[in-house]
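Just one protein chain is left out here, and the rest sit where they should.
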Amino acid sequence: MALIGPQRAQIVKALIDAFPSYADLRYMVSMHLDENIETIVSSINVRDCALELVVKMDAQGKIKELIRGALDGNETNPLLVDCGVDFGVLTARESVTLPPLPKDLEEVAHPAPDALFTSRDVEVTALPSEYYREECLIAISDARRWGIADNSLYVILSLQTLSMGKPVQQVPLNLRAVDYVRSGSLRINQQLGESIGLLSHSKRFWSVCKARDIVPIKEIVFELRVERARVDEEIRELRGHYQDIFLHRPLLREGHASLRDLSFQVHGLGYFNVHAIQPPLDTCNSETLLLLDDKTTVQLLVPHHKSAVDMVILVDVSGSMTIEDYVGEDGLPHSRLDGMKLALETLIDRCLLSGGCRVSRLAILAFGSTTAMLYPTRPVMEELTSVEKIKQIRVALRQNLSDDGLRVLKVVRNPTNIAAVLSAAADVLNRSFLEETEKVLVLLSDGANWDEKTDPGAEGEIVSATEDPAALADSLHANSGIRIHTVGISNEEAYRLYRKKATHETISGLTPNIPLLRNIAASAEGIFFESPDAKSLNRLFDELGRGAIYPLT
Amino acid sequence: MLEMPVPAVVQVICDLRRFYFNIDNQKKMDELWETINERLVGRELRTGSELGVYIDRGKLVRLWVVDAQGQTHVTPDTIFHITDIVRNPQLVYRCRTCNNYGPFRCMDCVDTRPRGQERLCSTHAKFVEGRWRAYCDEHLPPCRCFSFCKDTATFCCEHCNGFYGEHYRTSHPHDKTIDYCQKCYDRLFGHCSVCSTEGRSESLGTLRCSFKSWDMAYPCGEALCWKHALQWKIWGPHQHGITLCERHKRLIRNSNPKDVLAMMITTRPPRSRHGKSFSLANLYRLRRLLKRDRTESLSFEAIVETLHALSEQSKAWDKYAQQRYKEIVNSCDKTLQEIPIRQNEMLAKIREYYWDEVSKKAAQAIAWLTIEDRYVRPGQPDLFFLAVQLTTPSKRPYIGIGGETVKRIESQLSARLDFWDITVTPPRRID
Partner (left out) sequence: MPPKLEKVIINGSSRHRLYKGFLLLDSNGYLANEVLSKRIEENAQQRLLQRLALTGFTLERLSDHPAVMHVMTPFLPLFTVKQRTLFILRLVAATSCLLEAAEEASCQLAAAGVNPYRKEDEEPRALCADIHQIEVYEEGEVERIYNLYRQFLPELLAISTHSAVYGTSVQKDFSLRMRVNLASYLPRYISQFSEQHLEHLELFIRKKHKLSNLSQMDINPLGGDPSALRKPERPLLLKTAAAVELRFIDAQCSFPFIRAQVILLQALAMHGRELARVGRRLFPVSDESLDENKALALHSGGGAVLRPDSYRRSDEPRKSSTYERKEPEVATTALLKLIEDTLLDALLDLECEPWELYPITLGAELRRREKRCFANYAEYQQYLCTAYPEERFIAILQEQTRLLLSSSTFDIICDYNRQLHQKLAQEIESVWSEKLAPHHSSESKGEAPC
């Protein structure tokens, strides 16, 4: 590079600024250019020396090395840095060899051999709709021409994308042949067409094949992705327009996609994730179409990321809990009370963990026929502010859950009055009520020794609100938004095995009443846990703070 | 050796926040520059430093040096680049009180004052705690307490979002930053009235009696704890019902059917579960509910008439209650139309049956039948309860030996038959 005057002056000025004396310049040249300055310049005047250096280095085509070396000697001098930028020393482009792009990701426009029709066969137009639905219409004549005998079938549209990472996008569709669509056209739901770019005069190739595997969904729990201030309104809308939004819509399992890979687009709400599905995905083949039909139970999980959670744990200490039919992880029989204590330990431990669990306040009640506070001593929620608090809770439980402890607390153990403890727990929660806090009860019980007083056929009776635990659970949920999870300590099968070995007669009041526990959980939008082991109960905490589940059907 | 000087460019930010004239284009800036440039010569330059120049009293132009480019002092050769002119924003929106920047608007003044007069600054805008909406002094909302006090509101209730004055404020029992109006506080934390009467105050009155009759402006609203609350299980024994206090439990049996139906329709039903819907859109079911504990049962026609009589009242209900009402009325109307047809069909079948099975005389003695009730049974045909009116006092021929005769026809019709003797007044059920 042959420098012109101003450039030369710029470099000289920068050198003088960065190395104000001849000695500094000499040091820099020696250390960073590996040269002896005396062999390059003749003057020891710093200005002349700098100029000579620049001229000589320029003549040798080594200006960039000079600037590089000067920067190594003084990287902070702003004039030098400017030179580094201006002369491309600092901004030189590295030459990097990139791995070649694999051929199989190049654009292909070949239809699959079993394609019913392709983008070359039809013109796409919009089918106006208020809702996003995977629907499209073709003319009956076209359908027959392409060998489509049914007037309504499910297909998969494979569309070339513009992304290198995902060259093909597959979209499930309900294809209907109708007589009011003209031949040679495909009318696609407008929202869907816009979102996959089919309506924007795109020249991208697509083809349509029949869906081979179609599996009806028995149950599905969607997860709301957006944040809504008024969730109850949103839920009402979804329920009110259930048919338009959900019914007969398909989900496609692409490849070996897992639950996390499924999503369900909904107009106005972006998309829903899928939180749970029955049948499980691993029982379905790849490219299976999962269909929401009129038998599908649809629920929506609304995450409550911002909400705190108040949890009250209800501990059954009634007489039936002394039966030793609970089989622990060691394979040995233990009393139900021991099983219940294990569950309690797990719950308390999990309250400590960060990263998802949002139990901010806790209370624990023991019950049999009467109820008593195990922790705290007053009937209010206690804040979990620190690890110390958890330790205090453990100490309190150890003291109070013994026979002596329960005697001191005056808990009458028989018969079991589940309704009384549910209402007492609700009072504890409501007394500490805070807006927008999720309220959860966890009932640890065998459900035994509870007599159904209500005639299931009775209708229109006026009875106490605490007559029936399931009805009470329903009321608690309806009135106060309380969710109730139940954990079954033991079950009928375990008791039956225990009885075989036991010498005493069967006492009906000792048989675990799992249906009751299930009903209570179902009535209050909770989950029933069959077992008190840690793995099952972890799921409870995964649900907490995750939010509330709302049935939509 | 020739050395051409490289002109130094100094980057500065021009700060006119204390200049008070609006400089918003090149021309104005150039003019301003002319007045200050000479006074900059000789001033020290350092990255991050300030060059301040006063113009007239109180007007200050400040240049903040972003990059001095190695220069230590301003010389006549120094070239300046201004990267930004930091200045006070143009006051398009001015506070009507003090003329300073007025970002807030009193929305009530928008309607009542000329444009621009609704604007207020941070100091003159008034707020109610809990709401981000500005008010002028004149339009601060009044307290909405029941005593119609003349106070201005100072806070917004966390629960009902109403505005109230200081006298009506109560803090959450465990969090002083949360405020409620007295009414909401009582609603959320009030005690059960029965427990209170008994001298115990630990139970919260979470539930409220929903009883309302035509002469009551509001429902009873008595606060009850779970133990003392009663529930009228109109949706079944395992679901919540309509909450009633002890007093209104006794009154319900004699209450006006119109009031009772209104209560049933306006109370929110349980959500449907496991495919089961808790709708009251079933005329038979309504009749059963209304019949319970009452001395007289209403006819289907009376019930439908009563439903229609609620039409005017229903306009004041919320949209979900109105939706339920419409559904119930439509369903009951339809059922009412179907009843006579079905009665005729069943009558014909019963007569034919007894003509064949018993005798012509027996068949002719069947004067009429009415459908008394109908139960929906999942997975099975509906079960009818029929009142068969006879012109004979004995039902023996109709029952048969061991009840076989009647069982067969009951099975055919999916019904239960009751026989009534209409030769006496009033008609008598034949046991």
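Things to note:
Each chain gets a letter, A and B, in the order it is written, and its residues are counted from 1.
Here, a contact is a pair of C-beta atoms (placed from the backbone, for glycine too) under 8 Å apart; a residue touches a chain by one contact, two chains touch by 3 or more.
Since the model is a prediction, treat every value here as computed from it, not as a measurement.
Shown chains touched by the missing chain in the whole complex: A, B. In the complete complex, the residue from A:I4, A:A149 or A:M164 that touches the missing chain is A:M164. Within the complete assembly, B:A134 is the residue of B:V53, B:C95, B:C109 or B:A134 that touches the hidden chain.
When you scan A:E38, A:E436 or A:E530 for touch with the missing chain, the hit is A:E436.
In the complete complex, the residue from A:P20, A:G61, A:G240 or A:G268 that touches the missing chain is A:G268. Mapped onto subunit B, the footprint of the missing chain covers residues 9, 11, 13-15, 17-18, 24-26, 29-30, 33, 37-38, 40-41, 48, 50, 64-67, 74-93, 101, 103-104, 122-123, 125, 127, 129-132, 134, 158, 177.
Panel shows subunit A; residues 75-76, 81-82, 85-86, 90-94, 96, 98-99, 101-102, 105, 107, 160-167, 194-197, 200, 202-204, 225-229, 257, 260-263, 268-271, 273, 305-307, 354-356, 435-436 of it touch the chain omitted from the view.
Here is the rule we use: only the chains that are shown with their structure count from here on.
In whole angstrom, the spacing between the mean C-alpha positions of subunit A and subunit B is 29.
On the side of subunit B, the complex with subunit A involves touching residues 1-6, 67, 69-70, 158-159, 172-175, 178, 188-189, 202-204, 206-207, 225-227, 229-234, 236-241, 243-244, 249, 252, 268, 270-274, 285, 288-289, 292-293, 320.
Residue ranges on subunit A touching subunit B, taken from their complex, read 5-6, 9-10, 12-13, 17, 48, 51, 78-79, 82, 236, 379-380, 420, 422-423, 426-427, 430-435, 454-456, 458-468, 470-472, 474-475, 478-480, 519, 522-523, 551, 553.
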